[in-house]
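Left out: one protein chain. Kept in place: all the others.
Order of writing sets the chain letters: A and B. Residues in each chain are counted from 1.
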Amino acid sequence: MLLFVVQLVGIVAFAASGALAAVRARLDVFGIVVLALTTALGGGIIRDVLLGVHPPETLRTWPYLLVATVTGLIAVWFHPQLARLRWSVLVADAVGLGLFVTAGTATALAHELPAYSACLVGMTAGIGGGAMRDILLRQIPLVLRREIYALAALAGAVVVVCGAELRLPEVPVTLVGSVLVVALRLLAIWRNWNAPTARRPPP
Amino acid sequence: MLLFVVQLVGIVAFAASGALAAVRARLDVFGIVVLALTTALGGGIIRDVLLGVHPPETLRTWPYLLVATVTGLIAVWFHPQLARLRWSVLVADAVGLGLFVTAGTATALAHELPAYSACLVGMTAGIGGGAMRDILLRQIPLVLRREIYALAALAGAVVVVCGAELRLPEVPVTLVGSVLVVALRLLAIWRNWNAPTARRPPP
Partner (left out) sequence: MLLFVVQLVGIVAFAASGALAAVRARLDVFGIVVLALTTALGGGIIRDVLLGVHPPETLRTWPYLLVATVTGLIAVWFHPQLARLRWSVLVADAVGLGLFVTAGTATALAHELPAYSACLVGMTAGIGGGAMRDILLRQIPLVLRREIYALAALAGAVVVVCGAELRLPEVPVTLVGSVLVVALRLLAIWRNWNAPTARRPPP
């Protein structure tokens, strides 16, 4: 129940980020809702396709669809207010990333994937929706260049895997992993941390 | 048999739209054929991956592959004539959308998906090929901005789902749904209908 509520919050956050990006790209109402749905549900769909869960859980769970659609519609009418709440959107996006990564990793472990595979699947579940949003809007996915986005996701996945190895109870481990992802993301945004780029290529 | 013929017509239409877009992007012959195949078969492949049909039906059905390839090759040599037939291409694209949406929704219902999931899968089947075409050519998918494209697809999917709920015979329901999609799309193009965009974001 706790996880379900938090997952809904994550879907709201990702749907809002997709809808706001669509508003900025001048899409119409249906484009905005389509992009909100894609961003909110894309990561989970990719995860379930990789794990062989048919049909994907996110396509079967109507509250997810309802919440993502409503969030998209709200963003159409209230996007100026939402844009002013940029900080809360970033926080919610980090929360969504944290929860989707840890839940995705735990789901992959439950399907008996080895630890490193579960980490990759979990990271894909957290990152995939935002990457689809950026590809559809013709942008280089922010995960490829934003402040330690992939590293935060990896840290959360590793926590879940270590917890499973040590047979710790699943719920607190998932929460610790999620909080770690959120903390790393917010610290990176706040301090403007960035991973090093390669040395400048010769001209 | 009727459905098979109409589906082939839809594949011809989508293959032609992909090939013509590839010609405009100055791709070579193989690029054009690859894009024709991707546009014609992409939606069905995504549908079958979501439903867990392995391998996807469109990859196993050789007339689909043959028709899409031949259409692509014809477009290479006759694209000036085809481009003049812009209206018939748009009609064919609408026919393809209508049929793929209704057939996709019916297929999803046959796999015992709930109604709202079947609508989403059917819409994805109709929209997916064109979206892949636009992503490969670095364009924002037209479905995200074109006149009520997604709404027409949704209407067709809802007709199929309602027909199944009321246990109406499948073939006429599929035809009614397809005709509704085509009519909505052509009306939208003819009258230049567009869904409202969000209010202009503050500068």
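The criterion applied here is as follows: a contact is a pair of C-beta atoms (placed from the backbone, for glycine too) under 8 Å apart; a residue touches a chain by one contact, two chains touch by 3 or more.
Quantities reported herein were computed from a predicted structural model and do not represent experimental measurements.
Participant: One chain is left out of this view; which of B:V67, B:V121 or B:L136 touches it in the full complex?
Facilitator: If we include the chain that is not displayed, B:L136 is the one touching it.
Participant: Considering the complete complex, identify which of B:V9, B:L59, B:L90 or B:L186 is in touch with the unshown chain.
Facilitator: B:L59
Participant: I'm checking contacts with the chain that's been left out. Which of A:V9, A:I74 or A:L120 qualifies?
Facilitator: A:L120
Participant: Of B:A16, B:V49 or B:L180, which sits in contact with the chain we cannot see?
Facilitator: B:V49
Participant: Need a quick check: the contact residues on chain B for the chain that isn't drawn.
Facilitator: The list for chain B reads 22-35, 37, 45, 49, 52, 54-56, 59-60, 62, 65, 75-77, 79-80, 83, 135-138.
Participant: Which parts of chain A are in contact with the chain that was left out?
Facilitator: The list for chain A reads 49-52, 108, 111, 113-114, 116-117, 120-121, 131, 135, 138-141, 143-145, 148-151, 194-199, 201-202.
The working rule: only the chains that are shown with their structure count from here on.
Participant: Roughly how many whole angstrom separate the Cα centroids of chain A and chain B?
Facilitator: Result: the chain centres lie 29 Å from each other.
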